[in-house]
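Here the complex is missing a single protein chain, while all its other protein chains stay put.
Chain lettering (A, B, C and D) follows the sequence in which the chains are written, and residue indices restart at 1 in each chain.
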Amino acid sequence: MLTEFGKILIFIMLAIIFVVAVFIISKLLSPNRPTREKYLTYECGENPQGSPWVKFNIRFYVVALIFLIFDVEVVLLFPWALTYKEYGVYGFLVGIIFLLVLGLGMAYEWRKGDLEWARPHPKPPKLDEILKPKS
Amino acid sequence: MYQFLYDLIGNEILAGLLVAVVPLTIILVFALFGIWLERKVSAHMQDRLGPMRTGWHGWLQTVADLMKMLQKEDIIATDADKTLYNIAPVLVFSGSFAAYAVIPFSSKLLGSEVEIGIFYVLAISSLVVAGILMAGWSANNKYSLLGAMRAVAQIISYEIPTALIVLSMVMLMGTLSLDKISQMQTSSFWNWNIFGGAVFGLSKFLLIPFMFIAALILFISTLAEVNRVPFDIPEAESELVAGYFTEYCGMKWGMFMLAEYGNMFAVSAIIVILFFGGYQSPIGYFGNSIGVQWLVPFEQGFWFIAKGLTLVFVQMWLRWTLPRLRVDQLMTVCWKYLIPYAFLNLIIIGIISLL
Amino acid sequence: MKNPEEIFELLKNEFGDTILGLDKDTPTESIILVDSMNINKIGAFLRNNNDLKFDSLMVLSGVDDTNGTKVKDEDGTDMISGGTLSVYYHLHSTNLKHKITLKVSTPRENPQVESTYNVWRTSDWHEREAYDMFGIIFLNHPDLRRILMPYDWEAGYPLRKDYKNPEFYKGMKVPY
Amino acid sequence: MGLLDKEFSDGNIVIARVDDLMNWARLSSIWQLGFGLACCAIEMMATSASHYDFDRFGVIPRNTPRQADAIIISGTVTLKMATRIKRLYEQMPDPKYIISMGSCANCGGPYWEHGYHVLKGIDRVIPVDVYVPGCPPRPEALLEGLLKLQEKIRNESLRKKIA
Partner (left out) sequence: MALKTETMVLNMGPQHPSTHGVLRLELEIEGELILSVKPHIGYLHRCFEKHAEAMTYPQVIPYTDRLDYLAAMGNNFGYVIAVEKLLGIQIPERVEYIRIIMAELQRIASHLVAIATNGADIGALTPFLYLFRDREYILSLFEMTCGARMLYNYMWIGGLSHDIHPDFVRKTKEFIIHFRPTIIELNNLLTFNKIFIERTANIGILPIDTAINFGASGPVLRGSGLPFDVRREDPYSIYNRFDFEIPTGKGLVGTVGDCWDRYYVRVLEMEQSLRIIEQAIDNIPEGDVHSAIPKRIKPPKGTVYARVENPRGELGYFIISDGNLNPFRVKVRAPSFVNLEVMGELCKGHLVADVIAILGSLDIVLGEIDR
């Protein structure tokens, strides 16, 4: 018997089949003339210096922290949101306490300055610095 | 829809497949129409004509683009990571198409009546992030790497305000399934959630301002999730050449475009369902008044798509007026403004719903 | 507000013989001739002196004044040997509103001029362009390389009067 | 304007019809590589602005050569830039076209005699499909060049392209 989630699986399978079918059609119709230069990576017409696969600080620590505080919180709150009405005010208070504690976590995060992304710190060029002979 | 087809052909898988084909065609037709609409809207806003030469007022323009892209050669750079490079478009498109499984186009046309409708949509839409990261990293191009890194940070951090607003709506509605939410907002537009939902009484009037704020926050954060201006930083044309799909050409790039427009409609569909009454018509059904019952689902479908398109039009309208934000300003908007407001909104809606 | 004669006098008693002369006869502007090896000191003095305050170098232009002897090259074109390349400095003061022109000459075979990099930063690219077009070496300029021509252009310095076009550059035919 | 603005006068064997359909698709959505060199680039921008509107013909500027079909070489090509243009031309996927705009790109233009650093015409480096004369050519001239390119694509045969 096809469950509800089975239908969702069919949706995803259909999407994959559709995309692969389109790629095959495109492979049939499109010409193929490989030349060495065509397969070099594009870098505005220049030879790329150095590879882009370097250690890249995507500030994952900050994103993970914020993700932890909020998305996990939201996941826990969904069942509460559905059922708190049966327990009246006390059910509501339970959720609110949970929310406020997490709000505190965010306030601490904000105060500590971890919510700052890679902000530009412009250093306006000072004349005497520039004119100092290059040591 | 599924039941009707199942009785017709008997085999479950085939019926499920046919049910899935309908939203796929809707997305394809919408994507073709959406790209043409975007070019015409941008043209007329900029005092020019837009595509005119292919068919009447260029309505065949996107068909021509699609068929031309089919003929483009497919180039995978030598030092790109081949497998990830090919999987990325599949992941991005299936991530955005899977959300259509739970969106009720009309009372009859619904992919699967799974209980956790909106929760599933939140979960599946983060699949797109993985696809974008794969696309950016595997293409071994500095611009696509920068675009992908920006996309990761942006979409993950804008999921939080979306989740908070959805949570506050679920608190009001008491159910997760999108179909039930649309059914609750029946008869006239006065019962839509944006005007405080169907229950009459003091809480309805108290809710209206907070519903407007919630709708606004949801619109802004879903704009960021779909990478539309002023948040289109991952594929910022003027800075990063073409963002994370710089190295993609031909139909692979076409898939990214299809996924973007599919996402756009999915996101505006969710806002329509949560706030503007899903497939309910604002002024009652013509079918009921003249007693033709089978006409009602088609009317519902019409109303749903009409509301979705108006929201898509607003997204396009924003694209051609506002400049683009920078990455750190984007993060400040999300963390320092959207999340606290969504937070307060959640608490106040909770209190009002208790009255 | 000083005219060139007064400035010339002021420079003369400040630097003595390194200021070579002042020619006023040719039309429209009088030029102070300066020795090429301490243009830097003179520039710093011009910029820091209180009643001169030449704080902005408008333009620094290299010139190939073809005063050498013409020598027939093997394929018939004439090459100039000997003679000088000169560099003109147009200075101007934003608050005292007066202008002055300095001229520096160096031998053609081994043209060397002191760089005014740490007096006026705008001379950085101007000197690189003079080097690129005429081959004038500017001493202790931080990165003296070609600025307009391709970095690997070995067919000489284009703006010299006796410059000949190379036949091919990276497989592309240069002359018409 | 019917779906295919070309009547089926000759024998409508299926190959011919598929060819026309493919040609029509290719010619009505030429995406130009957003890239200008000199004065002709400003004239190209004026052509894509509201007064002359390139978008009417389905031409939108794409920034990366991977998604572009045509390059409009608008301006003087110097030797230093010629190697880069060759690289960009190579990096475009295959059915690609070149419009050489302006006399500098056609044959070196006013810099033909003493331009020691100017490449005397882009066709010494890449194969050109349409030459647009003028210095800078008026936007109407560029549009006419585009129509000439569309004319050329209409009579192309897909099979020769692939083979």
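One rule holds in what follows: a contact is a pair of C-beta atoms (placed from the backbone, for glycine too) under 8 Å apart; a residue touches a chain by one contact, two chains touch by 3 or more.
Bear in mind the structure is a predicted one, so any value in this text is a computation, not a measurement.
Taking every chain of the complex into account, the absent chain touches A, B, C, D.
Note on the undisplayed chain: of the listed residues C:Ile31, C:Leu46 or C:Ile136, the one touching it is C:Ile31.
Take chain B: the residues that touch the chain left off the picture are 42, 45-48, 142-143, 146, 149, 229-230, 232-233, 236-241, 320-329.
For chain A, the residues touching the absent chain in the complete assembly are 43-46, 48-50, 52, 54-59, 61, 118, 120-127, 130-131.
For chain C, the residues touching the absent chain in the complete assembly are 26-29, 31, 55-59, 61, 63-64, 88, 90, 94, 97, 99, 101, 120-122, 124-125, 133, 146-150, 158-159, 161.
Quick note on the criterion: only the chains that are shown with their structure count from here on.
Computed centre separation for the pair chain C/chain D is 44 angstrom, with centres defined by C-alpha atoms. Averaged C-alpha coordinates put the centre of chain A at 17 Å from the centre of chain B. Touching of two or more other chains is recorded for residues 70-75, 241, 246-247, 250 of chain B. For chain D, the set of residues touching two or more other chains reads 22, 64, 66, 91, 93-95. Chains touching one another form the pairs A-B, A-C, A-D, B-D, C-D. For chain A in complex with chain B, the touching residues are 1-2, 4-8, 10-12, 14-16, 18-20, 22-23, 25-27, 29-33, 38-44, 48, 51-53, 56, 58-59, 63, 66-67, 70-71, 74, 77-78, 81-82, 84-85, 88-89, 92, 95-96, 99, 103, 106, 110, 115-120. Contacts from chain D toward chain A in the complex involve residues 22, 64-66, 84-88, 90-91, 93-95, 161-162. Residues of chain B that touch chain A in their complex: 2, 12-13, 15-17, 19-21, 23-24, 69-80, 86, 89-90, 93-94, 97-98, 100-102, 111-115, 119-120, 137, 139-143, 145, 149, 152-153, 156-157, 159-160, 163-164, 167, 170-171, 174-176, 241, 246-247, 250-252, 254-255, 327-328, 330-332, 335-336, 339-340, 343, 346-347, 350-351, 353-354.
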